[in-house]
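For this view, one protein chain was removed and the others were kept in their places.
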Amino acid sequence: MCRFVAYHGPPMELDELLYRPDHSIIDQSMHAEERREPLNGDGWGVGWYDRERSPEPALHKRVRPAWNDDNMRHVSPLIETSLYFAHVRAASPGLSVQQLNCHPFTGGTGLHERDADLDPVERGRRRLLFMHNGTLGAHREVIRRVRESLDDEFYFGIHGSTDSEHAFAVIQDELGRDVVDPSLDDLAAAVHAALERLETFRAEVDEEAGTQANFCLTDGESIVATRYATPGTAAQSLYVGEAGSFESGGEFCSTPDPEGTAATIVASEALFENDRVWRAVPRNHRVTVEPDGTVSIDPIELDLAG
Amino acid sequence: MCRFVAYHGPPMELDELLYRPDHSIIDQSMHAEERREPLNGDGWGVGWYDRERSPEPALHKRVRPAWNDDNMRHVSPLIETSLYFAHVRAASPGLSVQQLNCHPFTGGTGLHERDADLDPVERGRRRLLFMHNGTLGAHREVIRRVRESLDDEFYFGIHGSTDSEHAFAVIQDELGRDVVDPSLDDLAAAVHAALERLETFRAEVDEEAGTQANFCLTDGESIVATRYATPGTAAQSLYVGEAGSFESGGEFCSTPDPEGTAATIVASEALFENDRVWRAVPRNHRVTVEPDGTVSIDPIELDLAG
Amino acid sequence: MCRFVAYHGPPMELDELLYRPDHSIIDQSMHAEERREPLNGDGWGVGWYDRERSPEPALHKRVRPAWNDDNMRHVSPLIETSLYFAHVRAASPGLSVQQLNCHPFTGGTGLHERDADLDPVERGRRRLLFMHNGTLGAHREVIRRVRESLDDEFYFGIHGSTDSEHAFAVIQDELGRDVVDPSLDDLAAAVHAALERLETFRAEVDEEAGTQANFCLTDGESIVATRYATPGTAAQSLYVGEAGSFESGGEFCSTPDPEGTAATIVASEALFENDRVWRAVPRNHRVTVEPDGTVSIDPIELDLAG
Partner (left out) sequence: MCRFVAYHGPPMELDELLYRPDHSIIDQSMHAEERREPLNGDGWGVGWYDRERSPEPALHKRVRPAWNDDNMRHVSPLIETSLYFAHVRAASPGLSVQQLNCHPFTGGTGLHERDADLDPVERGRRRLLFMHNGTLGAHREVIRRVRESLDDEFYFGIHGSTDSEHAFAVIQDELGRDVVDPSLDDLAAAVHAALERLETFRAEVDEEAGTQANFCLTDGESIVATRYATPGTAAQSLYVGEAGSFESGGEFCSTPDPEGTAATIVASEALFENDRVWRAVPRNHRVTVEPDGTVSIDPIELDLAG
């Protein structure tokens, strides 16, 4: 279980949304309100893009709790970004608190050759960021099936032991080799197919087990997020916030800017109180944010094999 | 602000009390009940003695929260000890979360020559463990005065920046050069004199500021703990638990064993519910545990200079 | 690549061998002499037994370099043990420096229920410690095959991403469900069969790749260590040291004590200079230390499938 926040909109300084809202992700690391246990102190991570400089995101993860990571405190005021992900972790029992197991995850093999003659698939995968709030039902057995179902290149991109990272590998596997520069539709289709594969495996392994899959995926341009739970299982909370801008001190408005520079947040919990900004995502729905900021919320209907 | 626990009694495995009680120090790191903020996740530490092997304690500290430190999980079942201290930290704003700033502290210079021809004072100081729950009022200015008041050898023993470590240096300074193998009375007198010095400095600097000084000190044989707060300031909670034994599954009893092998716990919060075991320490009182396990609770009456 | 040391003999304090020899494992973390790169600074670990207290080892691992881990400095003087493993890591390129990936590894699922009604197989696996110096040839593909070949219970015991941990899982898989309390012969047979399985996989994947497998395994009573390399590949160094005792200051002698309390060290590099104590293990040989301290060195002859 965890909490996360994703931002898509006009460039702003990273510390603005990370630290300043009343119920920022930092506050949620200590005092989450919509899960039974308020504490998400088992490491955290932040990934962000600067598309003028690189299509690949920066990534900062630590096993320390978010609230006492003074590096991010001292780095974020100098970072300007128009798309970032942040995630605070509450490790499931038995899963290790390791930097490797912190979200968000990036694709690719994790090796560091920057200008090596990278395979375009590898290059494409490195553009992705993924984070997850929830657990896959019967996750150990599902993970084993997931691994067996993966192509080598996505199999070898798994470095940790979380169900979340394995779910991300399935998404990449669904994107496949041919989709190097995916559209929002490609990303959404891959997430959908991954949910189907994961739920099919889960049902094969344990009909009764329940999955909570609040996924959040980006390629640096679009965002696809889900609020999904197996029938009979409670879903984790998810909100969408929309405003002309989220600059602190700015006047928040619920109507997107007509010129299309509206700002969007997808978050486990609303970052501050303002009913004109936030709406709850219904259970088993998907949120998409297009490169131009257009937000849609659509139902998820899985077609489970068998 | 923090929470702590100290054990004095028959040898038992370290993990017994660390992990098993309902409201163990680990639970208090997440869900403290007697301070406004339940979270004490800014590092922790455990120190313990094995007097047959050495008069100096073992010490394990990490900046990770107590609840996800798998090293202590995997080490404590093999440790048998008749006296240990554990402390979970909630860093005061502006104080760094560093291993160095975690409690408990030991005396001495922190250098590692084991069989160097150590000065007996240095050797004596290394036997001590100290931990603190609370804050010194006007702590920055008080720390400066403390430093100026210290003999070199105790001044040079300070490695971090907490008010707590400075309070411990004052205690060592009060013990002085001549008391190499202190009795319980020596320890209690040093704690008393340190409280007076600290409160005198505090009053000189800021008459209105309030100090919370729940101190806990040991030389590996006796324990001196205080529940103290400046008049007008709320005191941090403190409890004493007494039983024939605290082995889990054992039958807890509130009357000390007639043969003097009774077990005592001094803790910020009771580790489990049992009114026959636990009693609250009154405000501005001192708890002492003698080498044979005899527990006394006496009022603290400071005589402040000026 | 890495360096390791294992001790089997009369109980002694853990810090004695960890810190005091001229070329201790701590020194080898900075200044290894028998590998091209002297540095082994990517985390470390120490595991030790206290059979009177538990059949399961204590385990302490950190991503910090061994030389600046002050916790072990302050804990090891209070630990007495008659069997311990220590390992300093030099991470292979692309493998993460995570506590999880540090050696030694223990068996079992890694969950923490101490007195849960543990399966005897799980209980047996938790008694094991394993460490490795070297790399498996074509390790990524071999790891995939390894995973596919494992029984669920050993598959689920893998938490990290190193080839070493996967090699250990194969050893456990070879021990199987039926061997709950293995003899030295059982352990040696499992190591042998695991080497064969790993080398068979390696040859299937890449005929040219070379494996270096200096393995070291214990159940808390016996030790099995190998110095193995694929034909055509250089082997990592390995030494056996034997003495009546390794207490510092004691007189080292090369002949085992007639009363059978002789002490043995198996180490990547000799811990100090003394030709009467140390002998190099020949390439493709196995060292075994029986519970009573008897040391044997025998050739390894693999029978590779196909």
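Observations
Each chain gets a letter, A, B and C, in the order it is written, and its residues are counted from 1.
Note that in this section contacts are C-beta pairs under 8 Å (C-beta built on N, C-alpha and C of every residue); 3 or more make two chains touch, one makes a residue touch a chain.
Model, not experiment: these values are computed from the prediction.
Among the chains on display, the ones the left-out chain touches in the entire complex are A, B, C.
Within the set A:99, A:211 or A:268, the residue that contacts the chain not displayed is A:99. Only one residue in the set B:55, B:160, B:176 or B:291 touches the chain that does not appear here, and it is B:160. The residue from A:56, A:219 or A:242 that touches the chain not shown here is A:56.
From the set A:74, A:177 or A:276, the residue in touch with the chain omitted from the display is A:74, counting the whole complex. The residue touching the chain not shown here, chosen from B:148, B:207 or B:275, is B:148.
Although one chain is not displayed, its contacts with chain B can still be listed: residues 93-94, 96, 98-100, 109-112, 140-141, 144, 147-148, 152, 155-156, 158-161.
Contact between chain C and the unshown chain involves residues 30, 39, 41-42, 63-65, 67-68, 70, 91, 96-97. Where chain A meets the omitted chain, the residues involved are 13, 15, 48-50, 53-54, 56-62, 70-71, 73-75, 77-80, 99, 106, 112, 114.
Keep this in mind: only the chains that are shown with their structure count from here on.
Chains that touch both chain B and chain C are the following: A. Relative orientation of chain A and chain C, expressed as the C-alpha superposition rotation angle, is 180° to the nearest 5. Ranked by how far their CA centres sit from the centre of chain A, the chains are topped by B.
Inter-chain spacing, taken between the CA centroids of chain A and chain C, is 39 Å. Rounded to whole angstrom, the centroid-to-centroid distance between chain A and chain B, based on C-alpha atoms, equals 43 Å. The residues of chain B that reach two or more other chains are 70, listed in rising order.
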